[in-house]
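As you look at this complex, bear in mind that one protein chain is not there, while each of the others sits in place.
In this document, chain identifiers A and B correspond to the written order of the chains, with residue numbering beginning at 1 in each.
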């Protein structure tokens, strides 16, 4: 049965840990779609922290920086019953760095395509998104575009999601569903 | 009957869309107080996005960058039953740029005056305020003052509001009322 769950929250708010726990019922059939491109040591250590937590827990990891539709299809082909996309924030960042003309409008089109794939997935999809819009307006134009894209994407996915959770200090609050 | 509603949330969290929906019962008597001074193309496109959404929906728009008391009085004179002030964040920014000595103390006095007007308004007033205080402390002094002013203003209005809503990913959560 198709189920879409969005998990948001600030940095180090417990989003990933909570999201992983949501897949505990699907131990041997759970897939992890990693969107991070490892470009430096800091990123590597952040990724390794997540990997260490998942080790030996029956996860299959797929790496995909851009094409989440393809990654979801591949997971479905391989029998995935639950998929964790960790995270949309890095994915949006990847899209933004690949295309200098990326905009909120393009984000909306891309999110629309993603939503079609999410609804087609024959199982539970959990998507992690950082809340990045509750600070001061960034001085940097690219950061403002990123913030707008992130908020737009979050709204669109939340609108179709069966559940939306906001994590604060490691505490998941259900805000929809 | 006087009713004061504060709607807060991060950037692109659905505050404006939700706030507009709160006035749907007052279609022909609803007023929009726009506080934005359009100083560049980016701002123009942000404003146009909001305008497009309101077009043909029976809104009367008043533009006022500083004197919200005057704008509320004008709306009342013209028969407004609901007024949407979009947004306080830009208004606070305007006040800060007009007066180099603007401070949290002056913000408190100005908010006190605004609250008197809000309570006098013969209908529903909805005020939109960005949550800007949940990021890292800004390095820039003006940004810190802005953040303090915004928080102070938000607290003062929330204290007298009949309802307060926090929007996250387009989902409005009622946190007071």
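Just so we're on the same page, a contact is a pair of C-beta atoms (placed from the backbone, for glycine too) under 8 Å apart; a residue touches a chain by one contact, two chains touch by 3 or more.
On a predicted model such as this, the values are computed, not experimentally measured, just so you know.
Engineer: Which listed residue (A:30, A:54, A:147 or A:176) would be found touching the missing chain in the intact complex?
Structural biologist: Of the candidates A:30, A:54, A:147 or A:176, A:147 is in touch with the missing chain.
Engineer: From the listed residues A:4, A:111 or A:132, report the one that touches the chain absent from this view.
Structural biologist: Here the residue in touch with the unshown chain is A:132.
Engineer: Could I get the residues of subunit B that touch the absent chain, sorted low to high?
Structural biologist: Subunit B touches the missing chain through residues 6, 8, 10, 104, 129, 131-137, 141, 144, 147-148, 150-152, 154-159, 164, 166, 175-176.
Engineer: What does the interface between subunit A and the hidden chain look like in terms of residue numbers?
Structural biologist: 9-14, 42, 131-136, 138, 140, 143, 146-147, 168-171, 173
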